[in-house]
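A short write-up of the structure that comes next.
Only one protein chain is missing from this complex, and each of the others stays in its spot.
Now for chain A:
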């Protein structure tokens, strides 16, 4: 029971011709540009997220993006600005909750869960009030590649460049603080400040990724490529490069598939990202069996 639209362009396996045909539409060019920016930023930030075990925070931020975008639509503002504003505000809230000493364990996850559910509820309210949103809340929740304008791509690129620049500046101390917060604090690294700064970066990256995959599927570009990369290597530099490459691959393949199929972009991107993750697991299992010592899983607890 697969869908087939006779009016849809057909994939010819001649990649050059396919891309030429696809890129004759400005919106597809913009979609690919935006996807590339997002995949790079999300891959790098995601690697740190997985290392710092803040995937739940990443998920919450992505969920906060939904009411932001819905409110921006309701008020007639720029949607990317709505994403960014909501995510940065959400990051500050999470950081503030953390500052108040309820980090770790049950308390924090209950707080995050509550923030998340009420954010979604607000988004639902805004969408209900707006009524005219094409396809209901689903475009915001599950992603679309239609209607990305050149202005939005520029905004994405500027915000992404800023995130990467800040991350390049704080990268080394952040890595230190993530791997061993106690020793880093003893050595004079401002661990807490770095934590807040990283949450802000995570917010910005999430806002970017949310515009491609939709706010519910941000994980596909943020966490899955990074988790896959960490399956394959534990070293920072190759890991970061691998995460970016995997994110790019998932995003481009997803866009390509979504162009030729009626299925939503979010589904395509998550499927490719998840396939990569499974393959990485398989490769690791095979490597472990062939006699090499398996690498330790995960980062610091």
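In this text, a residue touches a chain if its C-beta (ideal position, glycine included) is under 8 Å from a C-beta of that chain, and two chains touch if they have at least 3 such contacts; residues count from 1.
Definition applied: contacts and distances are computed from a predicted model.
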item	value
Among "Zinc ABC transporter permease", "ATPase dynein-related AAA domain-containing protein", "Glutathione import ATP-binding protein GsiA" or "Molybdopterin synthase sulfur carrier subunit", UniProt-listed name of the chain not shown	"Zinc ABC transporter permease"
Of A:68, A:82 or A:266, the residue in touch with the unshown chain	A:266
Which residue of A:17, A:75, A:121 or A:169 touches the chain not shown here	A:121
Of A:176, A:260 or A:274, the one touching the omitted chain in the full complex	A:274
In chain A, positions touching the absent partner	1, 3, 50, 53, 55-56, 59, 100-107, 109-118, 120-122, 124-125, 128-129, 136-138, 141-142, 216-220, 223-224, 227, 262-264, 266-271, 273-274, 277, 297-298
